[in-house]
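With one protein chain removed, the remaining protein chains of the complex are shown where they sit.
Letters A and B mark the chains in the order given here, with residues in each chain numbered from 1 onward.
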Amino acid sequence: MSTNTEQKPTTFIGGAANYLDERLSLGGVLKNFGRKVFPDHWSFMLGEVAMYSFVVLLISGTFLTFFYQPSMASVHYEGSYAPLKGAEMSIAYASSLDISFDIRGGLLMRQVHHWAALLFVAAAGLHMLRVFFTGAFRKPRELNWLVGFFLFLAAMGGGFTGYSLPDDLLSGNGLRIIDGMLKAIPFIGPSISSGLFGGEFPGDEIVARLYSLHIMIIPALIIVLLAVHLMMVIIHKHTHYSGPGKTDENVVGFPLMPVYVAKAGGFFFLVFGVLMAIAATFTINPIWNYGPYDPSPVSAGTQPDWYIGWLDGALRLAPSRMDVELLGVVLPFGVLLPLVISLAFLAVVAAYPFIEKWVTGDDREHHVLDRPRNAPTRTGIGAAGVVFYAVLWAGASTDLIATNFQMNLNQVLTSMQILLIIGPVIAFWVTKRACIALQRKDREIALHGRETGRVVRLPHGEYIEVHEQVDKYELWKLVDFKDYQPTLARPNAQGKITLGSKIRAALSSFYFEDRIAPVSKAEYELAHADHSPAPSVEKPKRKPRELVGKK
Amino acid sequence: MRRRPWAIGFVIFLGLVLSGGGYAAATNVVQAEVSSADQVAEGRKLFLANCASCHGSNGEGAIGGPSLIGVGAASVDFQVGTGRMPGQASGPQLYKKPVQFTEEQISAMAAYVASLAPGPAIPDAEYLKTTGDDIDMTHGSELFRINCAMCHNAVGAGGALTQGKFAPALGGVTEKHIYEAMVTGPQNMPVFNDANLTPEDKRDIIAYLKYVEEADSVGGYELASIGPVAEGLFVWIFGLGFIIAITVWLGAKAN
Partner (left out) sequence: MSEVEKVYPAGLATNIQKPIADPGIEPHRVRLTDKSEKAAKGAEQQIAVMFGISIIGAIIAIWGFVAFPIADLADTRNNTLWMGIGMGLSLLGIGFGAVHWAKTLMPDHEVSEARHQARSNDESRAKAIEIIKTADAESGFTRRKLIRRSLYGALAFFPIPALVIFGDLGPQVGDTLKHTIWKKGVRLVRDSAEGGTAIKASEVTIGSVFHVVPENLKDIEDHGEKLNQKAKAAVLLVRVEPSDLKEDPAKASWSYDGIVAYSKICTHVGCPVALYEQQTHHLLCPCHQSTFDLADHCRVIFGPASRPLPQLAIEVDAEGYLVAQGDFTEPVGPSFWDIRQS
């Protein structure tokens, strides 16, 4: 095959490129991807923050593996930290202390690793919220939502297994809680616990097992899921916010080379740099304070890292005395109930795109994102979910809330229990109404322009406030969204209205009964027919369920 | 489980009475310091003026205050010396306040209360030193974790108890007051008598606490040493906050 060598490279780089292309057909790859367009918006960078934090985790974690020893055999500490000199502890804890005190850069790497872990999960969570509230999970991206969901779980798993490796008092008590939760599972619980710990809690195997999960299986899983996640982004191309010229058939933004390479590449260094600056100046997980793991002591303020906090909070908020005995089998609902509720919450999160798709019956591809206000019910559901999660999360800090704000611990806990139930309902309602109010405001602005605050007197004596009309680009942002109408339960081929169809109709009216339609051309023209700013389309009266724009 | 405020007050009152009586019955009472008669007389005057309305004119206890017979000089020195006494409005727990008496006045009142019945004395200086060859900080830190950390946190940052009570943070508390708290068990704190933690044990614990308080933080600013909750809030508010500020700059068009 000599057809490819028509151009003779003359420079070194040219030669190298030629060498690679002849073996890897890189030219074709670059031709296809080099000018791929990425839309520009700050909220599209959150997933990148998570990915870059993960890269920082790989880099700093590799350093740590060179010095850390995952063994629970006991030694007497001989390192630099005076209050632990001579203390009996596991090799895992001793080597973590050595990394912290006796290896140059060791503490920095431990801290950057831990901060990066917290940021990884936080950024991934915020990215998920962005995707949720803008409706980016809609067709064709439902599967990528699922991949992202499992990435988030894997990130939590990675975090938890890492948290336990130093084998200090704090993480040991964390493991003990896991052990207690596992034991609560009916019939198989004690066996699962025995399998995990290699016998009774704490045993001398768990650290090595968590280590192999932490440095091999979970990172591999994250890498694979991340690859699939990104591949799907390439297949679907990135979504963009609604704006002039942005449609479901195009993607508007900047080309990968050179702009995005510089921006995204530079952004990696920025994320890494911020993490490094934090790690240099802020202590995280001072394991030397907690002491070696011993099953008898515990420290006040025993909490997991933030991303496990909501599960710990769920455990705290369970009611008292919930063991139920049934035919000699004890079901500890004090543990099972939080477990089931947490899993159900995760299941709803995972299934949401499919639920919404079923309710709307919308089979179109969506590449233009919703402004959250233009999907009031979804935004309300999201807010309810956020509040539910946040109350559970705050539930994990009841003791700290009580001491730091001088409140009564028992009252704090009871309030959280109440808030967990009514908080999401209030959040849903307030958010949905706020969205609808914002949509009304958008309508006003689209039809009548912005209030300028300038009051003038007309020749015939009338006073009016001058409204400034928005330009066509801004107008487009206000009116470009899709209108949905509730469906009715329809009979199927046999002429029967099935239960499923009834449920669907009920959900559909729950989603779309209260809604504001985008300004139509007719309305717009009517409002601008004469240039008098007097409203020719009357404001909607507050009638329940019957809002403006409904046909 | 709800309790009315008066019920809490009553329980606390009852507890104070009983624990005070307990000292008298206890087997390892430290002999009261030998004090001059003048000092005791001065202490009694101060006591009648400032304490007797709650604790009775002979320290036998009254409505609002437990008996002080047998609580010892250490108890007075701790309660008055940290400003907890004279107590203010009733609440779940007495707070640390500005101290209202001079050292001499506190010593006089302590001497008076110690003269009522034997009780724990103000500790000797040899158990309050924090450096020296005989101090075993590793032992102190282990004892602290086993006996104290569950309420006061692994580095003495404090923690919550039930119904609005709390274990205070230990930073800034003097060696003497820490010792006295251990030996007298103020309010809901249990007593750690010398049979449980020897004076040397107590000294090692105090040495560890002072080491933690005074040592430079190796990892940087400590975020109040309250653990993962502070770290999580920090990463959300400042870590992610700062990075979002960068993304906004990154996504904004240049002038």
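The rule is simple: a contact is a pair of C-beta atoms (placed from the backbone, for glycine too) under 8 Å apart; a residue touches a chain by one contact, two chains touch by 3 or more.
Predicted model only: the values in this text are computed from it and were never measured.
Novice: In the complete assembly, which of A:G245, A:G453 or A:G495 touches the absent chain?
Specialist: Checking each option in A:G245, A:G453 or A:G495, the one touching the absent chain turns out to be A:G245.
Novice: Contact with the hidden chain only, please: which chain B residues?
Specialist: These residues of chain B touch the chain that is not shown: 1, 11-12, 14-16, 18-19, 21-23, 25-28, 142-143, 146-147, 150-151, 159, 161-163, 165, 167, 185, 187-193, 195-196, 215-220, 249-250, 253-255.
Following the convention adopted for this analysis, only the chains that are shown with their structure count from here on.
Novice: Measure off the straight-line distance from the CA centroid of chain A to the CA centroid of chain B, and report it in whole Å.
Specialist: 43
Novice: Please give the residue numbers of chain B that touch chain A in the complex, ascending.
Specialist: Interface residues on the chain B side: 1, 92, 137-138, 140-142, 145-146, 149-155, 157-164, 166-167, 208, 211-212, 217-223, 225-229, 231-236, 238-240, 242-244, 246-248, 250-252.
Novice: For chain A, which residues are in contact with chain B within the complex?
Specialist: Checking each residue of chain A against chain B gives 40-46, 49, 82-87, 100-101, 107, 111, 114-115, 118-119, 122-123, 126, 169-170, 263, 266-267, 270-271, 274-275, 278-286, 289-291, 294, 296-307, 309, 396-400, 402-403, 406-411.
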